[in-house]
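Note that this complex is displayed minus one protein chain, with the remaining chains in position.
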Amino acid sequence: MGPWRALVATPADTALTAVLALLLGWAGWGIFGWAFGRAQWLVVRANAATLMVGRYPEPQQWRLWLLLGMLVSLAGVSWGLLRGRGAWPRNDRLAVAGLGGATLVLPPLLALGAVNQLRLLLLFALLLLLRWALARWSGHPAVLRFASAWGAVWAVAYLGGLWLIAGGLGLPTVRPADWGGWMFTLLITSLTLLLALPLGVLLALGRRSELPLLRWLSVAYIELIRGAPLITLLFLGQNLVGFLVPGGLAPDRVWRAAAVLTGFAAAYLAEAVRGGLTAVPRGQMEAARSLGLSSALTIRHVLLPQALRVALPAMVGQCIALLQDTTLLSIIGLFDLLGTARSVLANPDWLGRYAEVYLVLAVLYWCSCAALSMGSRALEQRLSISRDRATVPPSTPSPTAA
Amino acid sequence: MRRLIQRLLPAVAAAALLPLAGCGGGDTGIGAGRLAAIKARGQLICGVDGKLPGFSYQDQGNYVGIDVDVCRALAAALFNDPNKVEFRELTSSERFTALASGEIDVLSRNTTYTLSRDASGGNGLDFGPTIYFDGQGVMVPRASGITSLKGLAGKTICVENGTTTELNLADRFREQAIPYTPVKYQTGDQTYGAYLQGRCAAVTSDRSQLAAKKTSFPDPEAHVLLPEVLSKEPLGPVTVNNDSALADALRWVVFATMQAEESGITSANLKEKLAFARANPNQADLRRFLGVEGEFGKQLGLPADFVPRVLTAVGNYGEMFERNVGQQSKLKLDRGLNRSYRQGGLIYSPPFR
Partner (left out) sequence: MSALPWWRDRRRLGWLIQLAVGLVVLLAIALLLGNLERNLTRAGLRLSFTWLNDPAGFDIAETLLPYTAQSSYAMGLLAGFVNTLRVVVVGLVLATVLGVASGAASLSRNPLLAGVMRTYVEVVRNVPLLLQLVFWYFAVFLALPAAAEALRLPGLTLAKSGVFLGPVSLVNGELSGGWRLSLELAALLTGLVVYSGAFIAEVVRGGIISVPRGQWEAAASLGLKPTTTLREVVLPQALRVIVPGLNSQYISLAKNSSLAVAIGYPDLYAVAETTLNQTGRGIEVFLILLTVYLGLDLGISLLMNRLAHLVRIRER
């Protein structure tokens, strides 16, 4: 039965289809009328830069462009390496079409300056070029040598990015209080993730450890954190950390929030990793042990590589949840994307323009989450996980544990 | 691929751990007293609102306002540089814990001086001189036709969470047996946003704040303050309890701006007055005040010339007022109670002797 036939298979189906089509048409027409009629998109155009980088001082914004260029290059290289020669699967074509469309359409819509439009186009071209070149010569020995240092390159680039954003060492310092917008959201998400991953793996190992004390401590920590709403933990970070450290030593609010998010994400990641650990057959451990490998070596070379592969979809789900959870920082007065948007909307000039701004934010978050799950699916296939697993969509963030 | 993961993991771990190293530093301990710590740090950390025109807000990247000027005055007294201040924006909910936990040195955030906030059994704070004598007011849309508190019976009132305002609101309306519903928001932004969207029939806050916010409304004339004053709201800077060195320094820096107005010293005529004081040994009051003789500064742990430094940086109290909230500002607030006592106001400095 073809899809069109299914729409009118029985009289009941026909009626349902008709009602739904009417409803959809009505809703679509309403949204269309609003978007091109009553909506005033000037608020987004006028605040595009603020939404992207918050109050980051304008004379220093070239640093962020440089950072973006660096990220784009690395993304292009990684993409090419990941795909290998000649492959442009559907996901890739979709991504190229989406990114290309966005690069061509969005800047004029936002009335960005000619220079910035050109920069974005160049960045897109750079991405494609690197993606193509790396895939084209993916078998070349020089590329292989480079690929083997891939992780180190990313790590160095990440630290360089932090330096570009924060300044110091010759660059003028930009205080965390002035970081904001989309940049801040991405920064805090990535930083938290990097810190939480090793912590989460340790907690998961601890929870399955044969040593009772480690097991109890891990269980207590994981369950306590997972039981509390994130907002109460952020409350702890903002209001009480100052009391828990020697007077005056409390780090900046941004770092305290990052620390809380890290501890929070680690507990959830630990549960994701634990799922992977249970999937590794006991025999693997016993075999490794009987070969005389120490516990540490067994964990590092036998247990973790297998467990992390299995746990990948769940872990990506947690990353997506974490990205969404960063919006809670706006409640404690930090300027993540949502916080920045709310401060923009506090300006009486933009009174009542909530729908326009929040819709743009929703699209941005949605695209990022979708991109994350697309990327994870690609990585998963690349890691050649067994067929039945690869078909499970990894885009399953557990609901934000507020 | 496994090798790739193995190579990746240590790199990721390294990348993850390095930023931590940068997190803790920058602040100095408390121990010997906050004033010493501030001096050692070379910078004052001041908690402000940051979004309240006239009191503290950002103008082209610089903080300005009367609350801000108090911090700048103290920084000028300590370091001879009004810019050696780091401002931290705090919500009304965070401000006291930020102070109590030592995150900020001074809280200068339109904070009302009350017994329970001052008492060591309460919030345990220490208040500096009042820099703005305010009172709580209520603002309504002109079109609503409401002219007194009684007119608000059964209506909804928007109020910011964590302020004395919400307590006064409850008290006044209970006394007069007027039923009402408070809708509370975490920040002033949301409170005024909801009011402007028509969620509430009225919004309540300090009268100065209402006046300040009104100037930024799309149509300021469409809103009107009710005549009733709901409370006394003496606003001033705050320090943590049990640290008199810092509290005294702050107190006398603020008093210096008030004394200067009483003595007719402004940032404009400061140089002449200094020259005059130096040239005339019989002008003892003036000489002591400006630090030409005596050791008032030393007694406070401040430099001898702290008064001229303060006046150069922010001017006297009258200048601060007019520049930030008075006739030279958008707010155009009347000085009212905030006149010098010589003009019948409440601004009065204890003697510098």
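Per-chain residue numbering starts at 1, and chain names A and B are given in the order in which the chains are listed.
In the analysis below, a contact is a pair of C-beta atoms (placed from the backbone, for glycine too) under 8 Å apart; a residue touches a chain by one contact, two chains touch by 3 or more.
Every value quoted in this text rests on a predicted model; they were computed, and no experiment measured them.
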Q | Selected residue (touches chain absent from view) among A:Pro57, A:Pro229 or A:Pro281 | A | A:Pro229
Q: Can you work out which residue in B:Thr163, B:Thr257, B:Asn316 or B:Ser349 touches the chain that's missing from view?
A: B:Thr163
Q. Of the residues A:Asn239, A:Thr340 or A:Ser376, which one touches the chain left out of the display?
A. A:Asn239
(Q) To test your reading of the contact rule: which positions on chain B touch the chain that is missing from view? (A) 30, 92-93, 96-97, 100-102, 120-124, 154, 156, 161-163, 166-167, 169-171, 174, 180-186, 190, 193-194, 197-199, 240-242
Q) Which chain A residues would touch the chain omitted from the figure, given the whole complex? A) 3, 6-7, 9, 13, 16-17, 20-21, 24, 210-214, 217, 224, 227-232, 235-236, 239-240, 242-247, 294-295, 320, 323-325, 327-328, 330-331, 338, 342, 345, 352, 354-355, 358-359, 361-362, 365-366, 369-370, 395-402
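Everything that follows uses one rule, which is that only the chains that are shown with their structure count from here on.
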**Q.** Residues of chain A touching chain B in the complex
**A.** 55, 57, 147-152, 154-155, 158-159, 162, 166, 175, 177, 191, 194-195, 197-198, 238-243, 246-253, 255, 259, 305, 308, 331-333, 342-343, 345-349, 351-352, 382-383
Q: Enumerate the contact residues on chain B facing chain A in the complex.
A: 1-20, 22-24, 26-30, 37, 51, 58, 61, 86, 88-91, 94, 97-98, 100-103, 186-187, 189-190, 192-193, 196-197, 216-218
